[in-house]
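Could you have a look at this structure, given as C-alpha cells, before my questions?
A single protein chain has been omitted from the complex, and every remaining protein chain is retained in its original position.
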Amino acid sequence: MSAHSHVDGQLPHEPEKATLEGRNKVLAFWLFLGGETVLFGTLFSVYLALRGQVLEGNPSANELFDLPLVAAATFILLTSSLTSVFAIQAMHRNNVKSMINWLIVTVALGLGFLVLEVYEFIHYLHMGHGFTTSAFSSSFYTLVGFHGAHVILGVVWISLLIGQVYKKGLNTVTAPKIYVAGLYWHFVDVVWVFIFTVVYLMGKVG
Amino acid sequence: MAHGHTVKRYTGIMDWITTVDHKKIGILYLIAGGFFFLIGGLEAILIRIQLWQPMNDFLSADMYNQVLTMHGTTMIFLAAMPILFALMNAIVPLQIGARDVAFPFLNSLGFWTFLFGGLLLNISWFAGGAPNAGWTSYVPLASPVYSDTHGVDFYVIGLQISGIGTLIGGINFLVTIINMRAPGMSFMRMPMFTWSIFVTSALILFAFPALTVGLAALMFDRLFSANFFNPEMGGNAVLWEHIFWIFGHPEVYILILPAFGIISEVIATFSRKRLFGYSSMVFATVLIGFLGFMVWAHHMFTTGLGPVANALFSIATMLIAVPTGIKIFNWIFTMWGGSITFNSANLYAIGFVPTFVMGGVTGVMLAAAPADYQYHDTYFVVAHFHYVIVGGLVLGIFAGLHYWWPKMFGKMLNETLGKITFWTFYIGFHLTFFVQHFLGLMGMPRRIYQYLDGLGFNQMNLISTIGALLMGIGSILFVVNIIVTSRSKEKLGADPWGDGRTLEWTIPSPPPEYNFLQTPLVRGFDALWKEKMDGNKTVTPAEPVGPIHMPSPSILPFFMSVGLFIGGFGFMYHQYIIGGVGLLITFTCMILRSLYDDHGYHIEVEELEKGVKA
Partner (left out) sequence: MAGNHSNTAAEGKGKRHRVEGPQKHIVAYIFSILLTVLAFATVAAGEINSTFTYILLVVMAALQVFVQMSFWMHMKDRGHLLPIIGIFFGVFVVFTCVVMAEFWVWW
C-alpha cells in the first residue's frame, strides 16, 4: 500500500505498477488519453469540415504541402516513438543510465520534429497561408498546432523527468511518471500518423 | 519510512484552502455551488419579473439577454454540476469503502479551477457586460461581429477554465471507483449512486474535450480573428451547433444520471426494501450513457440536416425512453409493498418520479422531428427542459442533500421546515413550468424579452411568475433550514435514519478524516443491510487496526487556479505579458508538484483510538 516499500531493495519488475498510486496513475492516464482521442477527433472533424474552404487567390492544400518535408518529420517522430520504447524497456531492466540515454535521444528527435514544423509554418506564411487567411487555414493551424503544442509539452515534460530521475534515481515514485510520459509520447506519435494521412496525403490527393 | 515526516497541518481558512480531504472538498463544492445556485435563481426571478405582464420594461433588451444567458450558464455549469460534485465527493468514497479518492491533490485542483472559472465568468457583470448570446452561444450571434462586448470572451475563457476542473474530477472518480473499492465490493455490488457517478464520470471524460475544442475555436475566432464560424471567410455556423451539442447532449445526461442514482438510494432506504431490478438499473444507466452520444442532432432538427439525419436522430432519441422507462418502473416497484417513510428526503424522491415522467413524455414528443418544427424555440421546449432539469435534477439534489446531510455534517435537517420547503418549491415549480407547455403550444417563442398584449399569453405568464417567486421562497427556506440546523447541538450516530443500507452508514457522522478505521469487508449488495439481516450490528473489518497513511495538504492547487484565472484575463484583453505571467504561475506550481514528492503522513494507532472515543 505504501509508496515507499521498495525504495531500498531491488526494484520490482514493472515498477510503474508496483504501488496502488502507480497503478492509479497509469489507469488515469489511459483514461485521459481516451479523452484526448475525442479532443483530437473533434479537431480532425473540424478540419475535415473546413478543409475545402480556400478563398480565391490563396494557396490550396495541394499547392502548399511539401511531401518530402512531411516525410522527414514523420520519420523523425516515428523513430522517437521507438526510442521511447527502448527507454521503457531499459527501465524494466532497471538500467537507469540506458533509460536516460534513450530518453535524451527521444527528446532530441522531438526537438528535431519541432524545428521542421516551425520551418514548415514559416514557409506557409511566406506563401500567403496565415492563421486568419481562410477557414481552411484556421482549422489547419489549429489541428497541426495543437499537435505541435503536445510535442512541445512532451519535450519539456520528458526533459524535466530526465533531471528528476538523474537526481532521485529510479523508484516506485518516479517509474510511473516515466511510464506515463512514454504512453503520452506514443499517443502524440499516433495522432501524427493520422495528421500526415488526413491532412497532408489526402490534401495532396484531392 | 514516511513515518518520520512531520506535515504541517493548517487550521481555519488555510485549512480549507489547502485541504485535500474529499469530504471537505465536497463541502467547498456545496458552498460554491449553492452560492452560484442562488445567483442563478436571482437571475431567474429577474427574468420572470420582466415577463409578468406584456410589454414590460423592467429590464432592457440587452440586459435581458445577459440575464437569460447567465441564468442558463450559471445553473448548468456553476450550480448543478458543482452540487453533484459535492455529493459525489462527500459520498462515493464512503460508499465503496475507500479512505480517500485516487488523486486527492487533483481533487482539490478540480475544485479551485471550477471556482476561479466561475468567478471569472461572473466578473463579466462588472467588466462591461455579461455574455449575451444564450447559454448555447450560437454563432453568428456570438461572433465578434454581432457580439462586440467582452461578454462572450468571458463565456469561452471562464467555461474553459472551469471545464478543466470538471474533466479532472471525472477522471479522478473513474479511477477511484475502479481501483479503490473495498475487498468484496465487486462492480455488481456497488450502490446505485456510485454506479451513476461512474457512468457520469465516463460521460464527462468523453464529452468535455469536444467542448474544449468548440470553446477554443470560438476563442480563436473572437480574440485572434480566426475563421471557423465566419461564413465570409469560408467558415460554417452549423459546425458550432454540432460541436456544441456533441458535448451538450451528453452534458444533460451528466446532470440527470446522478439524480437517478440519488433517487434509487433514497427510495430504497425509505421503503425499507432492496432496490427493485438492480441489474436492470445498472444496465439502463450504462445504456443511457452510451445512447447519449448518438442523439445530439435532435437539438438541430430545424437546422435542415435533411430527412435521413432527422429520422436517424429521431429514432435514437426515442430509444432512450426505453431504459428511462425501466428506471421509472423499478422505482415504483421498489415502493410497492414497502413500508414507506414520508420524510422530506423521500418526499423529494417520490415527487421526482411523476415530474420526471412528464419531462420525459414531452421529450419523446420533441423527439418526433416533424412535430419539433412546431415546438422548436417555443416555451414548450423551455417547459420540457425545466421539467427534466429542475423537476429531475434539482429535486434529486434536494433529496440527496436531505438524505446525506446528517452524514456530511452530523446534524439532521429540520423536518418541519424541510416539508414546508418541499411543498413550497414543488407547487411553485409546477405553477411556473406547467403553464409554459401551453404558452409554447400557443406560439410564444423563447428568449424574447417582451410580448404583445392580446395574444392570450398574459394570464399564464402571470401564473408562471407567481410560481417562480414560490420557488424562490422555497430556496430561501432551505437556506434558513441550513442555518437553523447548524445552530442545533445534536450529535448523531453512524446510522441516523436507522435504515441505512450502504457502507457510508457504518462510520461516524460526520466521518473522521480517514473515513474507515478498518477497511470493511463487503459480503453482498447493500453491504450494511445484508449484515443487519444476518443479525450483525455492522460490517466485518477486512484488516486489523494499523497506522493510516494520509496525503499532505497543499496550497499549490489554489495557486495553479489563480494562475489560470490571471492568464485568462490577460489573454482576453490582449495583455499577453499578464497572460504569460498567469500561465507561468500555473506551470511553476505543476513543476513544484512534480519535483517534491508528497510522502504524506501517518495517523498512528494511539491517535486513532482517541478519535474513536470522541
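In this document, chain identifiers A and B correspond to the written order of the chains, with residue numbering beginning at 1 in each.
Please note the rule applied: contacts are C-beta pairs under 8 Å (C-beta built on N, C-alpha and C of every residue); 3 or more make two chains touch, one makes a residue touch a chain.
The structure presented is a predicted model; accordingly, all values stated were derived computationally and were not measured.
Note on the undisplayed chain: of the listed residues B:Ile91, B:Ala142, B:Ala210 or B:Ile320, the one touching it is B:Ala210.
Per the touch definition above, the residue from A:Gly35, A:Gly110, A:Gly148 or A:Pro176 contacting the chain not shown is A:Gly35.
Touching the chain that is not shown, out of B:Leu223, B:Val238, B:Ile420 or B:Val484: B:Val238 (per the contact rule at the top). The missing chain, though absent from the display, is touched by one residue of B:Leu42, B:Met294, B:Ile466 or B:Leu583; that residue is B:Met294.
From the options A:Met127, A:Ala149 or A:Leu201, the residue with contact to the unseen chain in the full assembly is A:Leu201. Counting over the whole complex, subunit A has residues 1, 12-14, 17, 20, 23, 27, 30-31, 33-38, 40-42, 44-46, 48-49, 67, 71, 74-75, 78-79, 81-82, 84-86, 89, 92-93, 183, 186-187, 189-190, 193-194, 196-198, 201-202, 204-206 touching the chain that is not drawn.
Hidden from this view is one chain, which touches subunit B at 96, 98, 178-183, 185, 202, 205-206, 210, 236, 238-239, 242, 246, 293-294, 297, 304-306, 309, 519, 542.
Definition applied: only the chains that are shown with their structure count from here on.
Computed centre separation for the pair subunit A/subunit B is 33 angstrom, with centres defined by C-alpha atoms.
Contact residues of subunit B toward subunit A in the complex are 1-2, 102-103, 167, 171-172, 174-175, 178-180, 205-210, 212-214, 216-217, 220-221, 224-228, 230, 233-236, 239, 243, 246, 549, 591, 594-595, 597, 599.
Those residues of subunit A that touch subunit B in the complex are listed here as 1-4, 7, 20, 23-24, 27-28, 31-32, 34-36, 38-39, 42-43, 46, 49-50, 53-55, 131-139, 142, 160-161, 164, 168, 173, 177.
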